[in-house]
Structure formats: structure tokens, C-alpha cells
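Only a single protein chain was left out; the remaining protein chains are all shown in position.
Per-chain residue numbering starts at 1, and chain names A and B are given in the order in which the chains are listed.
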Amino acid sequence: MHWFNAGCWIFLFLTGLGLIQNDDLQPFTSWPTILRIVFGGGANLLLAHEIVGITWAGGFLLYGIIRLKSDVIPFFREIFNVDIHRDFLWLITKGIQMTLGYRALGIIAEKFGFSPIIPDQGFYNIGQKIFAIPAVFGGIVIVVSGVTMILSQVGMASTELVQWAILIHFITVGLVFAGLLIHVFMASIAAGEQPAFISMFTGSVPEDYARHHHKLWLDEVKKS
Amino acid sequence: MNKQLAMVIDSSVCIDCKACTLACKVENNVPEGKWRNWVKRSEPDFNKPDWMVHSTSFHFQPGGCMHCEVPTCVQACPTGATYKDEKDGAVKVDPKLCIGCGSCIPACPYGARYRHPTRNIVDKCDYCEKRRARGELPACVVTCPTKARVFGDINDPKSDAALLLKKNQSVRVINKESDTKPNMYYLSATAPLNWPVKAKMPDPIQLWKMAGPLIWGIVGLNAIGVLIMLGKQILMNDKAPETDESHEETRQS
Partner (left out) sequence: MTSPIETPLSRRSFLKWSGAATAAAAVGGKAPVLYALTPDETKKSFAKPDSRYSVCGMCLNACGLVARVENGVITKLDPNQKFLKSRGMLCARGNAGIQQLYDPDRLKYPLLRKGERGEGKWERISWDQALDLAAAKMTEIAEKYTRCGVMFTPGSDSQSLFVHWFAEVFGSYNVSTHESSCLLSRNRAYLDTFGEVPFADILHTKYIIVAGANPFEALITPDSIDLMTAKKNGCKIVVLDPRFTKTAGLAHEWHPIRPGTDMAFFLALSHVITSEKLYNETYAQEKLSGIEQLTEHVCQYSPEWAEKECEIPAADIRRIARELAAAAPTAIVYPGRRTSDYVNSTQIRRSMAIVNALLGNWDSPGGLLAARQVGLSGPELPEAPFYDDNPEHRLDKGMAHMMFEEEGAFKHMRDAIISQKPYPVKGWFIYRYNPLQSAANRQKTIEMMKQLDFVVTVDIAMSDTAWMSDLVLPAPSVLERQDPASGLQGSAACACVVARDPVVPALFESRPVFEILKGLAGRMKLTEYFDFTMEEYRKQQFKLLPDADRAIREDGVYYNPSKLYGIYEGKIYKTLSKKIELYNERYAQMGVDPIPVYQSPKTNPVNQFRLVVGRNAYFTHCTTQNNALLNELMPDNSLWIHPVAAKKLDIKDGERVEVTSNAGKGELSVSLNNGIREDTVYMASGFGVLSKGLTRVYGKGACIAELIEDYADDISGNMAMHETFIRVAKKGAL
């Protein structure tokens, strides 16, 4: 499902970016031109974007219905399972560690009077949880605004509605993409993430990894 | 040399019979309530006590999409669905790419565009493309009783339109704040002159133009953050202080 999501998202992002052919709005002016050549015209590009978009949305809708009890609800439970104090500290400490290193973390922690020990996290760490919210709800907004634009083509949306839809679509995609950059880095390129990355295909992680990154979850699993 | 299709109009012979607007409407299935072309009317200033004394005090001005050199409508379109065709100079709408957002509509100082109620895309004069493909002139040109409209390639010095421009003074009707350099020329003089409005962008699109850099900025910041983390990862040998050795082992192996 994740790869379905990722694959569609990337395709949609690239084609969507290519649909913006306007000097004021497009920083990468050759990208739309390239894509139009590849797809044989702007109309085909739009069609491809719309088809994949509908497929993506449809896929998630089905998934959401079929796997509501088994996947969706637990997912949301986990996402909103937040310990403010602990998780905020994780954000600070992990953030500093990722950018400046453990030594710097130690120094800064001492200076500002907080523990340099990175707190434990559950199935998802708070960073993942924070990303999950815009990813999911942003995704919904993107779908709704996108569908509005499609509806316009069959006369079910006014120009004003479409104009707002375009704006919202663009902003939401942009923000989620910004978060996506971190997500991709964290999930694949960051040091020690290999097991996690591999787990997206296999479905499981080594215990060591789990202890280090998601101890709270490991404890829970061990309990049951 | 590339063509520039244009209209050269002698508005002084226009009698406001509206034949051109009806011919266009029939030819192009223009829906009720919408028009691809028009005849503007200039009346004498009735407040002047001697308004009757001046001769020829009505003036009628046939018009339509002016297929401008600097089309603000094209500037407003997010997807490039409307564009100026380099080959013939006409401003066109790709009906399959247009999503009907209508940003181009207020962006035209002449109000030449409208959203088609059933096709749901933006529609406007296309110089009767289908007629031209059959070797015919646009419907409005052919039907006019006084032949006020002359159509042709003004880049071809032998065309009727180009010759008229060469031999006569001509004016264009523009809005001073949005001079789109229209390709519709009126011979000698014409009235009314001050009717085109400033090209306007709809509010959401204006917000988009402002939000764009902001969003790219945020993306950029995130990208920078990622690059810092990547850089740190590559360049720094970062060891966690006194953690369980198994973790170190994992990382090392």
C-alpha cells in the first residue's frame, strides 16, 4: 500500500508540476515542456494526471473501507498517541543530533538544561507522527481540490471554486512535499535506517533496531 | 516570416446591424447569453446643447478577441491551455487542457472570453478556424453589409489587411494600464475608446502568485535541512555517547 501511495504520489507530483506552464508560477520552466513532449501534449499530460489521481484516491478509499478496522483505526490511534513532554524532547534532541551531532547535543543540552538522552519512541516516532498528519489530511485536501478541478470539466464547479481549488491544491502539495523531503531522507538515507527501509518490503525489523528506535513499541509487543 | 492574423476594421461604415455577432453565434455555436464578438456604440454627448449640429454623431465599433501581441490572458493561465500560436499569431485555447478555471477571463481587458456553460472550458474567437481550414474567411467578415471588417495576415505585405494598414492611419483600442498590443486595427479613428478595463487576476490566482515563492521557500528550507543532515551524516563521524553496544554493533556492521 505504501508503495502504491509513494508511486502514485511521485507520478502525480511530477506530472502536476509539469502542468503548471506559466512564467509567474513555474520556477523550472523546461520541466513542463519536457513532460509535454514525453506525453504528446498538455492534454494527455492532464489526462494522465487525472487518471492516476483518481486511481490513487480510489485506491485509498477502498483501502480505508476494507481495512478500516484492521489498519486504519489502529494507525490513527497510534498517530494521536502523543506524550507531549517526552515527544517534544525527542524532537529537540533528535533534531540537534541529526544536524549537529551527538557531541553538540551534549553541549547544548547542558547549556540549556535538558537531558541529552533521546527519549524512546513507539511504533512511530513523533517526527513520523507529525508528518503523518499533513500527509493524510493534506492528501485528502489534495484529492478534494483535485476532484473539484475534474468536476469543473463536467460542469459541476464554478470558475471561482476551481480557482480556489487550484490554490489549495498547490499549497497543500507544496507543504506535503516539503515534509516529504524529510520523510524520504529519514526513512531511507539517514544513518541506521536501512532496516526500516527494508522493512517496508519485508514487513519486519530486527529487534536491535526496534529497541533503539521504537522501544516503547517493542515493550508493548513483548508484553503481549 | 510567421503570420500574424489580424483584423483591420473601418468602423466608420458600421451600421450596428449586428449581423457579425449573429453570424459568429451561429457558426460557432456560441451559447445564449454569451458572445464571441460585439459592436460597441458611441453616442453624442447629449449634454452639449448643440449636440445635434455635429454630423455623424453615432459611431459603431465592431470588435472581438484581438489576439494581442502581449496577451494578459495567456499570462493568467496556469496550465498554458491558452497560448499564442507562433505560426499564425492567433491566441488559442486547447479545449482538452483547459480546466475551466476562468483565470483568463478577467485577465482580458476586452472581456473577449467566457466560460462555456456546457463545454465547461473557456471559449472565445478563434478567427473561425474551421472555416479557414476550408479556405473561407471568418463568418463575421463575410456577412457584413458594409464590409467593415477586413481579415488577413498583416505580416504579408500583399494581403488586403496589410495594404490597408500601410495606406491609412490606424488606431487601436487599449486600456492604458494594460496595453496588450492588440492585433485589431481601426482605420483613421474610432469610438468609443475608453472602454477596455485593466487586466485583472482573480483573487485565488493572485494569492497563488504570492504563495508560490513562499511554498517554494518552505520546500527549499526543508531541502536545506535535509542537505545539512546528509552532509553531517557523510562528513561527521557521529557516535552516540554510552549507549548499548548492540546498537553500535548494528551500525558498524
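Here are some notes:
Definition applied: a residue touches a chain if its C-beta (ideal position, glycine included) is under 8 Å from a C-beta of that chain, and two chains touch if they have at least 3 such contacts.
These numbers were taken from a predicted model, which means no experiment stands behind them.
Remark: the omitted chain is touched by one listed residue; of A:Ile150, A:Ile182 or A:Val205 this is A:Ile150.
Only one residue from A:Leu46, A:Ile96 or A:Ala210 touches the chain missing from this view: A:Leu46.
Residues 12-13, 15-19, 21-23, 25-27, 29-33, 43-44, 46, 51-52, 55-58, 95-96, 117-121, 129-130, 133-134, 136, 139, 142-147 of chain B touch the missing chain (whole complex, contact as defined above).
As a working rule, only the chains that are shown with their structure count from here on.
If each chain is reduced to the centroid of its CA atoms, chain A and chain B end up 38 Å from each other. Within the complex, the chain A residues that touch chain B are 19-25, 27, 32, 41-43, 45-47, 97-103, 106, 116, 149-150, 152-155, 157, 159-160, 162-164, 166-167, 170-171, 174-175, 177-179, 181-182, 185, 189-192, 195, 206, 208-209, 211-212. Note for the complex: chain B touches chain A at residues 75-81, 94, 96-97, 99-103, 105, 115, 117-118, 120-121, 202-205, 207-209, 211-212, 215-216, 218-219, 221-223, 225-226, 228-230, 232-233, 236, 238-241, 243-244, 246-247, 249-251.
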